[in-house]
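As you look at this complex, bear in mind that one protein chain is not there, while each of the others sits in place.
And then chain A:
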Amino acid sequence: MTAPALSGPGAANPYEIAHLTHVRPKHYGRWLAAAVVLVAFAAILRAFAQGQIAWPVVGQFLTAPAILSGLVNTVAMTVWAMALGIALGVLFAVMVMSPNPVLRGLAQFYIWFFRGTPLLLQLLLWFNLALVFPRIGIPGLLDWRTVDVMTPFVATLLGLGINQGAYTAEVVRGGILSVDPGQTEAAKTIGMTRLTTLRRIVLPQAMRVIIPPIGNEVISMVKLTSVASVIQYAEILRNAQTIYFANARVIELLIVAAIWYLAVVTVLSIGQFFLEKRYARGGVTRARPASNRSASA
C-alpha cells in the first residue's frame, strides 16, 4: 500500500502523521454530569441527615420482635403466594393452549378476570367472602363458618396467589411457545406421552424464558404483600404501622420497613442471577447480556 498523495500548502508527511501520539477523548460532558448528580445526591442525604428523623429509633426498632415477626410473615407470604401463583400459572397456561374449547375458555376467563380487577379489590373480596357464603365446605362432608376459614392469612394467600397465577399463566404460555415444536415431535418419537414431554422436555426449556420475568415477579410480590396490611395480615408494614400508631415515630418505622424490604429484595436479586445462569444451560445466548456501555453525556 502506498500512502495517500497529499498536496497543497501545509501538506505534511503522511508517515509523520501516522506515527503521532493519539490523545484519548476527554469526555468533559461525563465529568460534568457526574458532578451535578453527586452534588444533588449529597444535598438530599444532607437534608435527611439534618431532618427530623431520630436515627437511634430506627436502629432500636430494626430488630424489634414485632418487626422481625412481620418480616417472617412477609417472606412466608411471598413464598406461599408465589408457589400458588406458579402452580396455577402452569395449570392455566396449559389449559389456555389446550385444544379443548371449554378448558381454553375457562382459562381465558380466569386470566381476564384476575388481570382485569385491582389486587386490592380482590383481597377485600376474599376477606369479605363470608358476606356471600356464610358457610363453606363440601355438602355432606365438610362444613365451616366462612369467617373462621377466611383468616387474613388465607384471604391474602388466595388474593395474591390467584392474582399472580393470572400473570404467571401468560408468562408460562410465552415460555412454552418459545420452545420449538420440533422438540415436542422428537419427544413423541421416543415414545413420550404428552405429560412426560411437558415435564421433561418443554418446561425445562421454557424456563429460560420464564425465569427472568418470574424473578421480577417474586421481587414485586415481596412488596405487594404490603397491600395485605389493609385486611389485617401481620406483615412487616402492618406491624410497623401498629408500632407508630402507639409511639408516633412514623418516619422512623417506615424507614425500618424500607430497610428490610431492600434487604430481602437484594438477596432475591442475587438468587435470581444464579437461577438464570443455571437455566441458560445449553443455550447459545447467555442469560444476561454484557452490560451496556453507558451513553456518553
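FYI, a residue touches a chain if its C-beta (ideal position, glycine included) is under 8 Å from a C-beta of that chain, and two chains touch if they have at least 3 such contacts; residues count from 1.
To be clear about the criterion, contacts and distances are computed from a predicted model.
Student: Just to verify: the chain that's not displayed, which of "Carbon monoxide dehydrogenase", "Arginine ABC transporter ATP-binding protein", "C-type cytochrome" or "Pimeloyl-ACP methyl ester carboxylesterase" does UniProt list as its protein name?
Tutor: In UniProt, the chain that is not shown appears as "Arginine ABC transporter ATP-binding protein".
Student: So one chain is hidden, and I want to know which residue out of A:T74, A:Q122 or A:Q205 touches that hidden chain in the complete assembly.
Tutor: The single option touching the absent chain is A:Q205.
Student: Pick from A:N13, A:T117, A:T193 or A:N247: which residue touches the chain that isn't shown?
Tutor: Of all options in A:N13, A:T117, A:T193 or A:N247, contact with the hidden chain holds for A:T193.
Student: From the list A:S69, A:Q108, A:N128 or A:Q183, pick the residue that touches the absent chain.
Tutor: If we include the chain that is not displayed, A:Q183 is the one touching it.
Student: Counting contacts across the full complex, list the positions on chain A that touch the omitted chain.
Tutor: 180, 182-183, 185-194, 196, 200-201, 204-205, 208, 281-284
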